[in-house]
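Starting off with a structure, shown below.
Note that this complex is displayed minus one protein chain, with the remaining chains in position.
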Amino acid sequence: MAQKTIDRRWIFLLIFIGVALPLIFIIGLPIETTENVRMVYEMVENTPPGSTVLISYDFDPASRPELYPMGLALVEHCFQRDIKVIFTALWPMGVQMAEDVLDVMRQKFPNKEYGVDYVNVGFKAGGIVTVQAMGKNFREVYPSDMNGTPISEIPMLRGVKNFDNLAFLFSLSAGSPGIKEWVQIGHDTYGRPTSGGVTGVSAPSILPYVNEQQQLTGLLAGLKAAAEYEFLMDSPGLATSGMDAQSIAHLIIIIFIIIANVNYWRANKAEKGGK
Amino acid sequence: MKRNIPLIITFLVGITVIFSEFIPHYPFGMLSGELENWFLIISGFAILLGQLSLFKVNILKIKFKKENWQYSVITLISVVVMIGTGLLWGTKDNTGILGNGDQIIAVMGSKPFDYLFDNVYQHLQATMFSLLAFFIASAAYRAFIARTTESNLLLIAAILVMLGNTSLGSFLTSWIPEAISFLHLPKLAEFIMKYPTTAGQRAIMIGAGLGIIGSSLRIILGIERSYLGGK
Partner (left out) sequence: MRKFLIFLFLFSAVLWAQNLDFTAEDNPNDDGSAILLKWNAAEIGAATLRITKLEENGDTTLVYLSSDVIGQYILGDGIQPKVPANFRLQALDVTGNILAEKEVTAVAKAQWFNTNKISLLIMAIILTAAIVYYIFSARSGKELYIRKIAGLESIDESVGRATEMGRPILFIPGTLDLDDMQTISGLSILSKLAQRAAEYEARLIVPVCRSMVLSTAKEVVKEAYLRAGRPDAYDPDAVFYLTDDQFGFVAGVDGIIVREKPAANFFLGAFYAESLILAETGFASGSIQTAGTAMPSQLPFFVVACDYTLIGEELFAASAYLSKEPHQLGSLKGQDLGKAIFLVVLTLGIFLEIIGVHFLKDFLTIH
């Protein structure tokens, strides 16, 4: 007897309802923090105020639901601690993602001044080649910021020559080029503390870099990590509200797995009974 | 000759890049970066080839009214509109051929390219990515069946990780006392991801790394030439 299967459109429908409803009616399930997220949080906490860091927006609108909340939380944390931030992007659309984060931050931190507290140097093509060149000489890669202002005229970039002048590097990465390039060059070649945020689906391939050598200082993996970061900052935001939807979707998948197993078990039993 | 010249170039460039990894002295340290710049320049020009192919294939489809030719019309219109609006009125802070299009901004709220980017393109991208949620559900339904010991282990690990990665996991096990907090679902999920999963991933990565070294050597030495169309 063949195993009974469910038309996959039923699965799709229930997933749709399971994701949509909690976004409208927020349940507010609790959040527990994990070590990888705490490592990132502590890295920012231990960075002295006035230091300069680099955050690369290596994603596009497709991964926005997972990575944008991370970007928001991280930049907010940096700004709270008076850390200066250089925004860059290895993906063309990353610039827009960074600008969207900055739009929110400008409202939250009206005192932060462009060029003094943060700067957006924009997108540069070339992936690992660009990261390599940045490590050698930041100014050669970015002679000006994204508005065309020469780097020499930007106060916070005086004295920033290469990665040695940055407290840490952070990549919000949805693929290649992205976090791997930053680890290989930023950490492995130049020895700078490097960390990042990735989509939940690509986390397993990046987790090996969180190791004894601290190739990555912690990792934010998926929406859950973003929600944990918001929890650590005591500032619930986009990710926290999205977690309910993710939880319900996971639950539906688990229920379908159980149904599939029951079907398999019944089919097996019937087959044995038939013999 | 037609095949030997690319092989010689490949060999020389390959050897140079390997040397430059270990020799920082001029000119080796600089050569590698310079060659990488060449790649960027060539790939920049190659974009034109891609666009030509796109136009050629779709125009031919429309011309000969091949099956589903209507989709080609939509493709070409989309390409022309996006390139056109970007060229004519620019994007964000960049000015286009016709200036900034202040009158259009007054009506649409932003430049035409940015309007389409924010309101059409971004949503199309997010839609395609979100399909993944539906496909993961249907794939999980098929894959996680307890047939053998190995698949049982896989099934248990999958459920622990899935629950642990949600608020529901925290909710279900938050009552467990601190002394045995390793039994909290998020911590169990983190353990599975950090040790068994990472160990497996590393094994695959080491194998793949060796494969890359082997393939690179075959290419540099000219043994492997099928990427050139050879045998």
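Things to note:
Here the chain labels run A and B in written order, and each chain numbers its own residues starting at 1.
Just so we're on the same page, contacts are C-beta pairs under 8 Å (C-beta built on N, C-alpha and C of every residue); 3 or more make two chains touch, one makes a residue touch a chain.
Please read these numbers as outputs of a predicted model, since none were measured by experiment.
Note that of B:T16, B:T91 or B:Q125, the residue touching the chain absent from this view is B:Q125. Although one chain is hidden here, its contacts on chain A can still be listed: residues 8, 48, 50, 60, 62-63, 136-137, 139, 158-159, 161-162, 164-165, 174-176, 188-189, 191, 199, 201-206, 212-213. Chain B residues in contact with the hidden partner, per the touch definition given at the top, are 18, 21-26, 29-30, 39, 42-43, 46-51, 53-54, 56-57, 60, 67-68, 71, 124-125, 128-129, 131-132, 135-136, 138-140, 142-143, 200-201, 204-208, 210-219, 221, 223-224, 226-231.
Following the convention adopted for this analysis, only the chains that are shown with their structure count from here on.
Computed centre separation for the pair chain A/chain B is 16 angstrom, with centres defined by C-alpha atoms. The touching residues of chain B, counted against chain A in their complex, run 33, 36-37, 39-40, 44, 92-93, 117, 121-123, 125-126, 128-130, 132-134, 136-138, 140-142, 144-147, 155, 158-159, 162-163, 165-171, 174, 184, 186-187, 190, 193-194, 197-198, 201-202, 205. Here chain A touches chain B in the complex through residues 6, 8, 11-12, 15-16, 19, 29-32, 34-36, 60-65, 96, 99, 125-126, 129, 132-133, 136, 146-147, 200-201, 203-205, 207-208, 210, 221-222, 224, 227, 243-244, 246-254, 256-257, 259-261, 264-265, going by the rule given at the top.
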